[in-house]
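Following: one structure in structure tokens, then a few remarks.
Note that this complex is displayed minus one protein chain, with the remaining chains in position.
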Amino acid sequence: MDWNEKIMEAADGLQEEMTACRRDLHRYPEPGWTEFRTAAKAAAFLTSLGYTVKTGADAVKQDCMMGVPSPEQLAADQQRAVQEGADPQWVHRMDGGRTGLVAEWKFREGGPVVAIRFDMDCNEVTETDDPAHKPNQESFASHHPGAMHACGHDGHTTVGLALARVLASLQEELRGTVRLIFQPAEEGVRGAHAMVESGIVDDVDYLLGAHFGFKMRRTGSVACNVTGFLATSKYDARFFGVPAHAGAAPEQGKNALLAAACAALNLHAIARHSGGASRINVGRLEAGSGRNVIGDKALLCLETRGATSEINRYMEAEALRILKAAALMYDVRLEVEKTGGAAGGSNSEELAAFLEQEARATGLFDEVVGACDFGASEDFSYFMERVQSHGGQAAYMMIGANLAAGHHDSRFDFDERAMGYSLKLLACSVCRLLREG
Amino acid sequence: MDWNEKIMEAADGLQEEMTACRRDLHRYPEPGWTEFRTAAKAAAFLTSLGYTVKTGADAVKQDCMMGVPSPEQLAADQQRAVQEGADPQWVHRMDGGRTGLVAEWKFREGGPVVAIRFDMDCNEVTETDDPAHKPNQESFASHHPGAMHACGHDGHTTVGLALARVLASLQEELRGTVRLIFQPAEEGVRGAHAMVESGIVDDVDYLLGAHFGFKMRRTGSVACNVTGFLATSKYDARFFGVPAHAGAAPEQGKNALLAAACAALNLHAIARHSGGASRINVGRLEAGSGRNVIGDKALLCLETRGATSEINRYMEAEALRILKAAALMYDVRLEVEKTGGAAGGSNSEELAAFLEQEARATGLFDEVVGACDFGASEDFSYFMERVQSHGGQAAYMMIGANLAAGHHDSRFDFDERAMGYSLKLLACSVCRLLREG
Amino acid sequence: MDWNEKIMEAADGLQEEMTACRRDLHRYPEPGWTEFRTAAKAAAFLTSLGYTVKTGADAVKQDCMMGVPSPEQLAADQQRAVQEGADPQWVHRMDGGRTGLVAEWKFREGGPVVAIRFDMDCNEVTETDDPAHKPNQESFASHHPGAMHACGHDGHTTVGLALARVLASLQEELRGTVRLIFQPAEEGVRGAHAMVESGIVDDVDYLLGAHFGFKMRRTGSVACNVTGFLATSKYDARFFGVPAHAGAAPEQGKNALLAAACAALNLHAIARHSGGASRINVGRLEAGSGRNVIGDKALLCLETRGATSEINRYMEAEALRILKAAALMYDVRLEVEKTGGAAGGSNSEELAAFLEQEARATGLFDEVVGACDFGASEDFSYFMERVQSHGGQAAYMMIGANLAAGHHDSRFDFDERAMGYSLKLLACSVCRLLREG
Partner (left out) sequence: MDWNEKIMEAADGLQEEMTACRRDLHRYPEPGWTEFRTAAKAAAFLTSLGYTVKTGADAVKQDCMMGVPSPEQLAADQQRAVQEGADPQWVHRMDGGRTGLVAEWKFREGGPVVAIRFDMDCNEVTETDDPAHKPNQESFASHHPGAMHACGHDGHTTVGLALARVLASLQEELRGTVRLIFQPAEEGVRGAHAMVESGIVDDVDYLLGAHFGFKMRRTGSVACNVTGFLATSKYDARFFGVPAHAGAAPEQGKNALLAAACAALNLHAIARHSGGASRINVGRLEAGSGRNVIGDKALLCLETRGATSEINRYMEAEALRILKAAALMYDVRLEVEKTGGAAGGSNSEELAAFLEQEARATGLFDEVVGACDFGASEDFSYFMERVQSHGGQAAYMMIGANLAAGHHDSRFDFDERAMGYSLKLLACSVCRLLREG
């Protein structure tokens, strides 16, 4: 039996375990930077397999974390994770929400460094109580109100752990290093930046990533050449003015509400870029309180996008200047927080072609599509940009999966068989790179 | 003992009863249109004295009510009122929030119609839990979270009931008609319009009103010639658009958030009026939801004001057109609800002079100020405008009272002795009008 | 014959000379800061009477001049003035547009300092060619296209010169000092500030000014107690951006047109002031050039006003900050030039009462109105503010005159008899102050 057949057999044998694992994660979904239970369980398991596991400050650069919950929230969620079965020691090492994990295995010398990235966080969505929803029928729906795995990251983490087991079992046949990256806070594109800045992909030769669904909504299909990641930046802007009675002394107010309104209009008027697609959106504006009081507080939640990182930087610079100008316009104070971001980019063509060949070689997929324009944002792009910047190759795949509803929908569910497809394709590809790369 | 002495003696004898009554009302504060317990207790008391009492549809014109809570809220508050001691029959007659009361006594023929207006509603404020706050020290703080008598209407209603008792006791000496008006929903200037439109002051010769505090913040002072009521209108405007993904299909959205921002800016740019003071304020703007979604819903809470009803009508017409234009600008749907309003105006000079003379004649007040520019809005002005429009006279007094904190503050409290000052001045004035008017 | 009778007789004898003088000035109208011919002729005449005359730097503080024409324009107008009969030496002393004159006569010691201010400039209006227009009928219409005395300053200057003659003739009977101030550039409220700052009214006890018409549109009427001068500031704001092709490279532009549009909207949204009337107007906006080019230049002409100097300063400060913010909003450069201004204020009550008494004492006027609310701006207010600030008294009169059309209209003309009324009232008042003040 050659190593390829071993992978297939091992993967088939893991399907039941994967289903159980995924359902356990689905029951206990954890939003960005609070994946304490998920990460602690994964860390314990990976350690037990023989991997060297890093977390906390070793995997996540604190001052690059974006959109982190309050310390109180983090503490409460750490406590909950322990109550729900996480090892307190691992949870403790993740203080401050630094839940990222890096599990490494150094095989024989002479091979490349191959990294694979999985995301762990859930959405801030309350799962449907519709009895026809499979997680309800089979009793694995979310136990956490307001939190739900509605984007399949429970499946991604599960595949990562299964891949760890398969690679460990093949250790004698591999050379080089494998590095499994479990990332927090992909939703809102908040987490990748802080892991990249901790240096964990600086020596990587090949980087892989995979996501269920998106444009591949049928189990058995796959896209290996994803292009057109939109660069994006997410910001919260807060204006602080001075309240005053709108009838008795309007001139004494500093109107944060109008500053926000003015900012919103002028942000949307940022000039289009001739270099490619650009986007701006103020998705939320909350300002003022009483009808007869000059509004003294305002919040704007906004995002910029660009077909390239450069275009997004143009949009970002314009947006930040406009926010400052709006504050000056109404003589109010501005605080801006960057809450998320992703780079632009596309798969490395050579690696994409390799993956397409692997996908066909497995004989699993009945459809291997060519170049697939993403047209959206995923912070995998930060890892990709870093790896490509030092000459490495990176690629992101969309693994076809039948879906019960769209991503982020409270009725979302994916065909669990897709985990097997993903595991097999990743395992075969990684092994070939570690044998022949 | 002449009738004047009788009034003084009667009022002195009622101080303790007034304090108890005011504290009972303070414990069970009821926001606008939900004054079921307050009004039902008052109705029962007034009936027991011999007054003819009207409520519900007889006192409040339904389609003129502004800012009415939901039917569910009203039903729940009716139930609570009964639980807290209100007579279910009276409460039932106030279905739909029509809690206004009109208590009338016809004395001998030959005298004028004199009306006095009291307001009954509380503020939507949670009372402070500071132990130094007198209602906490003496155990009469609000039992209703989120509701508090922070504007003294508990005292106004109390004075109204005490006045009813004094006048009843003097019935043999009076001619004409007295009409005691207990108005709901003064806060937000929502209630007067619907009572005025029910016709209850169409035949009134003299109309009086009184408020503790405002510009008279010392017990023993009084202002009888209040001028410069600002006319005002309150509106809630809602924009309904279409959501769309801000990255993938921005052109498919209809942006209610930008419509609201555009409306806010242009509303504040309404041209000033050469005829006198005008005001505009958008005090609250809430729009959108997710950062990456075109905001499809928006709410604006706004108000206009004018030194005269005419100027306010100008502001109102401008504002309504601008809201429509903002909806057209972003192709969204607009719903506008008028949630409150008040007229402009000033006290009738002759009646104000009469009251000043009475105030001096009582010997109670150590300070009787002259013309006092209100510079704010009170829907007493609707009653005043109607009475003055058919040739009657109307006047509003500010009864000085030591205050623990400003109006609408969670630490508000007034010197209960002020109720005696108010009762005496009103009783003397009303009796003289009913004897000599 | 007492001095009062002498004045009346002298004035009657001057009516013909005044008519000739006014018509000469009307023929050669000169806009603000170019009153070279007017001022040079006046200077020569005043000197010939025996007055000490100051002009140029002695009467006008250069760095306080607002809205000054270009050096080329000034040079051309100086040349024209000489061609039209002005003394080149006087014209030369007015280099730089410093055309203000101060003519002083020191009488016997022991009297007060009395100043009277006259304005000399014309409007930038082309006089009608309607044959029914009296200046056309009687051949004294403007010889200067685009320039016309459409506000009566030709008459004011004429009265000032006649007053000089009358006072000189009465020199034996007077004490103290008289100072006749001939001001340039009242239109656009540009000239008074620079004369005030040269210190010429710092020791003045009584200041008088007078204007034909305005609210007194019938010869024989007069208003001596003018109140409610609106403070005002005039600004030109220029934005300088960067042009770019709107199709090929919109992101390379810096959009001055949008900066101007943004400024205009937000300027009009400056919060109203509770202290009294405020005004803002952007009266002109010119921006951009080609349809397909990002507009790189913009001009805004704006003004603020306030019921008091303080309110106007609030409006001004808001406006200047908004202009800066609009420049920042679109990353363009801003240049702001103050082109005019006037203070708020009202006549000194005591002096106004004195003038009313004089007006009645002359027996000339059939209507002497009481307090007259100006509700507009005149930079006489700068002189008034300065005199009142050191304890002096100041007053401005409206001298009734039948008008052919409104001020600034191309058909404007005033009843020349009004010059006699003005002369007599000023002469009597000034003489009494210099005899009894």
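Structure notes:
Note that the chains are named A, B and C in the order they appear, and that numbering of residues resets to 1 at the start of each chain.
Here is the rule we use: a residue touches a chain if its C-beta (ideal position, glycine included) is under 8 Å from a C-beta of that chain, and two chains touch if they have at least 3 such contacts.
Because the structure is predicted, anything quoted here is derived from the model rather than measured.
Touching the chain that is not shown, out of B:C21, B:A307 or B:A326: B:A326 (per the contact rule at the top).
Although one chain is not drawn, the whole complex shows that of B:A269, B:A287, B:L355 or B:A418 it is B:A269 that touches it. Even with one chain removed from view, subunit A keeps its contact list with that chain: residues 265-266, 268-269, 271-272, 274, 277-280, 375.
Where subunit B meets the missing chain, the touching residues are 248-251, 253, 255, 258, 262, 266, 269, 271-275, 294, 314, 321-322, 324-326, 328-329, 331. Contact between subunit C and the unshown chain involves residues 230, 232, 234, 246-248, 250, 255, 257-258, 260-262, 264-265, 268, 279, 281-295, 298, 301-303, 305, 375-377.
Note that in this section only the chains that are shown with their structure count from here on.
In this assembly, the C-alpha centroid of subunit A lies 54 Å from the C-alpha centroid of subunit B. Subunit B and subunit C have Cα centroids separated by 51 Å. Residue positions of subunit C touching 2 or more other chains, listed in rising order: 266, 269, 271-272, 274.
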